[in-house]
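The structure appears right after this line, and notes come after that.
One chain of protein is taken out of this complex; the other chains stay put.
And then subunit A:
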Amino acid sequence: MQHYSGFGLLKHSFSHHENWQRVWRNPTPKKKYDVIIVGGGGHGLATAYYLAKEFGVTNVAVIEKGFLGGGNTARNTTIVRSNYLWDEAAHLYEHAMKLWEGLSQDLNYNVMFSQRGCLNLGHTLQDMRDIQRRVNANRLNGIDGEVLDAQQVKEIVPVLDCSDRARYPVMGASWQPRAGVARHDAVAWGFARGADTRGVDLIQQTEVEDLIIEDGTVVGVRTARYGDIRADRVGCVVAGNSSVLAKMGGFELPLESHPLQALVSEPIKPILDTVVMSNQVHGYASQSDKGDLVIGAGIDGYNGYGQRGSYSTIEHTIQAIVEMFPVFSRVRMNRQWGGIVDTCPDACPIISETPVKNLYFNCGWGTGGFKATPGSGHVFAASLAKGEMHPLAKPFSMFRFHNGALVDEHGAAGVAH
């Protein structure tokens, strides 16, 4: 792999950047792999990367129906945090956080992970009780966090309206300093480059049309473009399309696919240094390095695969943002877009074995999958490599919906589903 560095840029500038290597190959798939990963988004690519790098499984293909990182990886609002309430979720997201903290160096690809902190605002007494509860749990789990009062919040985010004039005045917040944002596309590309270098075949523009199942065991996938491709194990990491793949496997998942929209303002000079989220007022914002305010809120209420949502959701989101940040009123919205999120009844993911032998699913990340990308990939890779679920993944078995061992993170999932 060609090493990236400032010195490399200087060196290549003398040859007018004509000699940079390809970031990944464009291979024709082999007949058989040890592991096939369906879905070339961030989580799928991270899985492939860690399979190759940490577990020595390099005979791997990632099969993607579109382009790499083109689904929710390309559409999310890039927030990374690990301040989840329940032990199971907190440990999983913190595992991801620790990987984020060295990811650019590990990948030799600058994913621009910027730990500018995240505030989850409280506007009611119950919000503040919940914040205390969550921050206390985080602290005893070894995750950084503080409870701030309104004055401290104002000091961190001067443009936030912390006055009593607000309909729901800010009473305080939880503050995770290690939280932040990352450059979402770079995450996909960095993992893809790292996986490709280690021998993983990244097969783009290839849709999986069926799973090949023999005697209750998956043995490969069927594609229109390359026919059957066989594998010992198949991991599906296809977010909003998980239910479609599960149907091919002959089972159902307790997922609802919803549109989730996001939007950006025009780029403006730095004004918001941290991530600010509010469940009660129902919106969140951060500012990208390019200057755009990156804004999101809740899902559209209906189910769909349309990658587009309704305008009323955009209106409510902007109302929340202007309510929280009145000085943004004259800033202008540049673009909006939508993705499909696969939401679980308990707002936690499914990382699981399935009723089909050797078929594994990693899905159900809902509105908050981006932050887990490296952790999700790592534990899923471990599970695929060993044929046994990683300890951090075990609580997220799909069978928890049968036995009732839910991990209800609706409260900590940021903005309510």
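The rule is short, and it goes like this: a contact is a pair of C-beta atoms (placed from the backbone, for glycine too) under 8 Å apart; a residue touches a chain by one contact, two chains touch by 3 or more; residues count from 1.
Note that in this section contacts and distances are computed from a predicted model.
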item: Name under which UniProt lists the unshown chain, selected from "Sarcosine oxidase subunit alpha", "ATP synthase epsilon chain", "RNA polymerase sigma factor" or "ABC transporter permease"; value: "Sarcosine oxidase subunit alpha"
item: Contact residue for the chain not shown (choose from A:209, A:252 or A:289); value: A:289
item: Chain not shown: contacting residue from A:55, A:168 or A:226; value: A:168
item: Subunit A residues touching the omitted chain (full complex); value: 4-6, 8-10, 12-13, 16-18, 20-26, 66-68, 70, 74, 87, 91, 102, 104-105, 108-116, 123-126, 129-137, 139-142, 146-147, 159, 165-168, 183, 185-186, 189-190, 204-205, 265-271, 281, 287, 289-291, 306, 308, 310-311, 314-315, 318-319, 321-323, 326-337, 345, 400, 402-406, 408, 410-411
